[in-house]
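Have a look at this one.
All protein chains but one are shown in place.
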Amino acid sequence: MAYEVNLGHRSANVELLNRAGNHVFLDIDGRKYDVDIVMVENGVYSILYNGHSYNVELIEGDSSKKFIVNTFAKTFNVEIVDAESKYISSRNKGLSVEEENLVASPMPGKIVKIPVKAGDKVIAGQTLIVVEAMKMQSEFKASHDKTVLEVLVKEGDTVNAHQLMMKLE
Amino acid sequence: MAYEVNLGHRSANVELLNRAGNHVFLDIDGRKYDVDIVMVENGVYSILYNGHSYNVELIEGDSSKKFIVNTFAKTFNVEIVDAESKYISSRNKGLSVEEENLVASPMPGKIVKIPVKAGDKVIAGQTLIVVEAMKMQSEFKASHDKTVLEVLVKEGDTVNAHQLMMKLE
Amino acid sequence: MIKKVLVANRGEIAVRVMRSCREMGIRSVAVYSDADRNSMHVRYADEAYRIGPPPSRESYLNVEAIIGAAKSSGADAIHPGYGFLSENASFSARCRQEGIIFVGPDPYAITTMGDKIIARQTMIKAGVPVVPGTTEKLKDEQEALEIARQIGVPVMIKASAGGGGKGMRLVKHLDEVGSAFRRARSEAINAFGDDSVYIEKYIESPHHIEFQILADNHGNVIHLFERECSIQRRHQKVIEETPSPLMNPELRREMGETAVQAAKAVNYKGAGTIEFIVSDNLEYYFLEMNTRLQVEHPVTERVVGVDLVKEQISIANGNPLPFRQEDLRQTGHSIQCRIYAEDPDNNFMPNPGIIKHITEPHGLGLRCDGYVYEGYEIPIYYDPMITKLISWGETRVEAIARMKRALYEYKITGVKTNIKFLEKIMDTRDFIEGKYNTHFIENNEAMLHASRPCGIECEDMAIMAAFIDYIAKMESIQPPRYTDELGSNWKDFGRKRNVLRL
Partner (left out) sequence: MIKKVLVANRGEIAVRVMRSCREMGIRSVAVYSDADRNSMHVRYADEAYRIGPPPSRESYLNVEAIIGAAKSSGADAIHPGYGFLSENASFSARCRQEGIIFVGPDPYAITTMGDKIIARQTMIKAGVPVVPGTTEKLKDEQEALEIARQIGVPVMIKASAGGGGKGMRLVKHLDEVGSAFRRARSEAINAFGDDSVYIEKYIESPHHIEFQILADNHGNVIHLFERECSIQRRHQKVIEETPSPLMNPELRREMGETAVQAAKAVNYKGAGTIEFIVSDNLEYYFLEMNTRLQVEHPVTERVVGVDLVKEQISIANGNPLPFRQEDLRQTGHSIQCRIYAEDPDNNFMPNPGIIKHITEPHGLGLRCDGYVYEGYEIPIYYDPMITKLISWGETRVEAIARMKRALYEYKITGVKTNIKFLEKIMDTRDFIEGKYNTHFIENNEAMLHASRPCGIECEDMAIMAAFIDYIAKMESIQPPRYTDELGSNWKDFGRKRNVLRL
C-alpha cells in the first residue's frame, strides 16, 4: 500500500516493498531504498544506506501522524497522510477556519497584555496580545483589518506552545 | 494501610499518612517523615527532607514489587511485601526449591563448557558450568555433594542475567 | 574558613559554583522558586530551600527569603553567581550585617561601578581612558561644536534620557554639528520630555574586549588577560574567545595594567571584569566594570588554568592570591558558544519547553556547562541560556574545528536552539579570519540565516524515519496488557523499540 507523506511543501509517495528485521526495502517517489534502519534511542533512528550512516531524530507532533524531524542539515515537519486523514480532510473541505484568523503562541509563555476585547474592530498591524517568555516580550499583531471574535485567555494566564489565544474574523 | 518493606536484611514497617501533590507524610518504623518527593527523571527521585537534598535512583526488578535502589553510599535490594506477596509466600511455604540447588548466571554471557550431564553425581567444588562474558570466564562450582537433576542450557548458548542454567538435588 | 555556601542563583551557574564547592569540600545550599523544584541545582546541592513563587522578584530577588534560607541552613557564605542579586550593593551590605560572607566585592565597589557617571568620573581620576565626550547636558550649539572639535569626528549626539536609538545623531563632519544638535534636541523633547543631549566619540567598528581581574584583601590585584566578546545579538553576547584575534602583546600588557588600575581605583576585592570598547586602530576606552563572575569566565579558566570560583572563595576566606602576575600565561586558545533555547529564524524568540532528548558532546578539549536533562521542562520565567559549550585548541584554528565538532555532536530535541546558527558562525569567513566587531551578526545576516542544503537523499531519510516510526506504531496497536504496563518502565519501553518489529 502506498502512502502520501508530506515533508514541508513536498508531497512524496512512499511504499513499503519488503522487510526483514531491520532491513527495509522501500520506494520513495520511484527511488528504491534498501536500508538498515534501527531506533537506537527513543525517537533517534540510525539508518545505514549504501554504506552511509545517517542519524535522524524525530518527535511526534499533535497526532501520531505528524512529526518534527531533524536531519543533520535541517528540521522538517513531516505528516503521514493515510486513508483516515484523507477522509477527514475531504470532510473538512470548505469548513476549515483560515489560519490567519487564529492567534496562537509559538512558545509557552505568560500573557502580559490584551489591549483588545471581543467585538473590537482592529486594523492591520495593531497589537492584539503581548506574551512574555524568558524575559522577552513578543507582540502579536493583526495581519489584516479584522474583528475580534473571541478572546480565549486573560492577562496573567500562562499558555502552552501552540495554544489558541484569540479568534478573529 | 501499613506495608512491610524489605531492604537487604532489614524489614521495615511503612505507612503513608498523608499526601498533597509532591508532599508526602509517612511513617517508617515509627519515624515520621514529611518530605517533598519528585520523580525528576524516570527512575530518579529527588527527595527534600529537612532541607537536605537526596537523590535516589531505582530500577524495577523481576516484579513490580522488587527494586534495586542506589543511594549515594550504597546499593540495596528493596522489596515491597503487600497482601498478595504474603499470600503467595504462605502458599509456597514448604514448596520452595532451595536456592543452592539452582545454578543461575549472575550476568549475561555465553556457555563455554558444561562438563557434567543430568544424572551425574558431583562433589563439592566440582565445576558444573563455565560461562564467558567480556573475555573473562567464570566457573560455577557445586557448593556441596549433589546430583545433577537437569541441564537447561547447552554449550554455545547465550544466557541472560539470572537465567537458570542447571538444577541439582 | 567557609564550610557551607548558599548559591543564590539557578541554572548552569548555580551548578557550576556547586561543583567547585564540592571539590573544595564545602557543602552547598540551593535555593529554588516553585518553577525550579525539578531543576538540576536543587538535585546537585547538599541542601535545598524554597524561596518563593516563579517570578524572579518574588524568589531569586527576594532578599528576605534568601537570607532566611542562609540562616536556616547555617551557611557561612552566599555566592550570588551572575545576574539576579550579584550586583546589588544593598544585598552585599545586608549579608555583611547578618554576619554572612558575600562572595563578591563590598557595597562601595558595587555602587561606584554601578552608576555610569560616577564610574566614568572615578576612572578619569584614576587615569583610565574613557570614551571622549561629555556626560553633562550640552549648553548650546557652540559648546557642542567646541567639544566635537576637541574629540574629533565622527561623534554621536545622544539624548541623556535616551534609549532605543531615539534622539541619537551621528555626525561625520564638523559642519553638521549644528543641525544634528538641534534635531537630536527636538527628538529628545518629543520622545522623553527632556531636551538634555550630550556628545560622545563614535567608534566605527567597535570591538568589545574585557579583562578578567582578581583582587585579594591584601592589596594584590592581577589580571588574567582578555576575552573578546564582540559577537552579540540584541546586545547579548553569543560567542566569546581568548586570546582576542585583535590583540598584540604590547596592547595586552597595557590594557591589562589599565584594568588593574581601574580595579584598584574602587579598592576592588574578588573577581571582576573591566569591559573596554576598542576601535579598529586599537584605541581602547573603559566601558564598564562587572563586579561579579561573567558568563564567559570559562574561556579564561581554560587558557590560564585557574578555577575562578575557587579563587573567589579563597579570597572571601581572606587568603592572599596564590600567584603573581608574572606566574600567569595564556596557553592555546579557547572559544565559548552560548546555547540558547530560542528560534534564530524568528528574531531569536525564546523557546522554552520540555527537553525530549539530549546528547551532549564529550572528548578532548571540550567543556560543557549546562543544567538541563531529558524530561526537564525549561521554565518560561528565566534566561533562555541552557548550556555553555567551551572548546580549547593548541591554536585558534583547532579551537574552531573542535567547536564545530562539538556543535555537530550536540543534539537536542523538544525545544528550538541556536545550535545550527552557531555552526554557521563557525563557517563564516570573517569569524574564521578573526576579523570581526560588534556588527558581525548584522554584517553576515544573509549567510547566518541561510538554511543548509538537504538534498533529495537527505530529505528521503527524514521521510523514511517518520514513515517507519508510524508503520511500527500502527502494527503494534493493541491494548497493552495489564502486566506489561506494570512491568514496563520508560527505558524498557525504549528498549523494546530498539529492534523494529514491522
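Per-chain residue numbering starts at 1, and chain names A, B and C are given in the order in which the chains are listed.
Keep in mind that, in the parts below, contacts are C-beta pairs under 8 Å (C-beta built on N, C-alpha and C of every residue); 3 or more make two chains touch, one makes a residue touch a chain.
Keep in mind that this is a model prediction, so the values were computed, not measured.
A.B. asks: List the neighbours, among the chains on screen, of the chain that has been left out.
C.D. replies: The omitted chain makes contact with A, B, C across the full complex.
A.B. asks: Consider the whole complex, including the chain that is not shown, and state which of C:E226, C:E240, C:E301 or C:E459 touches that chain.
C.D. replies: C:E301
A.B. asks: Take the complete complex as the reference. Which residues in chain C touch the chain that isn't displayed?
C.D. replies: 15-16, 19-20, 22-25, 38, 298, 301-302, 305-307, 331-332, 354, 356-357, 359-360, 362-370, 373-375, 377, 394, 398, 401-402, 404-405, 408, 414, 473, 477, 479-480, 482, 485-486, 489-491, 493-495, 498
A.B. asks: Which residue numbers on chain A touch the omitted chain?
C.D. replies: 22, 36, 38, 40-43, 46, 48, 51-53, 55, 59-60, 63-64
A.B. asks: For chain B, which positions touch the chain that isn't shown here?
C.D. replies: These residues of chain B touch the chain that is not shown: 3, 5, 7, 10, 12, 14, 16, 19, 21-22, 24, 26, 28-29, 31, 33, 35, 37-45, 47, 49, 54-60, 64-65, 67-74, 76, 78, 80, 106-110, 132-136, 138, 158, 161.
Just so it is clear, only the chains that are shown with their structure count from here on.
A.B. asks: Round to the nearest whole Å and give the separation of the Cα centres of chain A and chain C.
C.D. replies: 33
A.B. asks: Just curious, how far off is chain C from chain B if you go by their C-alpha centres, in Å?
C.D. replies: Averaging C-alpha atoms per chain gives centres 48 Å apart.
A.B. asks: Would you please write down the residue numbers of chain C that are in contact with two or more other chains?
C.D. replies: none
A.B. asks: Can you list the residues of chain A that touch 2 or more other chains?
C.D. replies: In chain A, no residue touches at least two other chains, as defined above.
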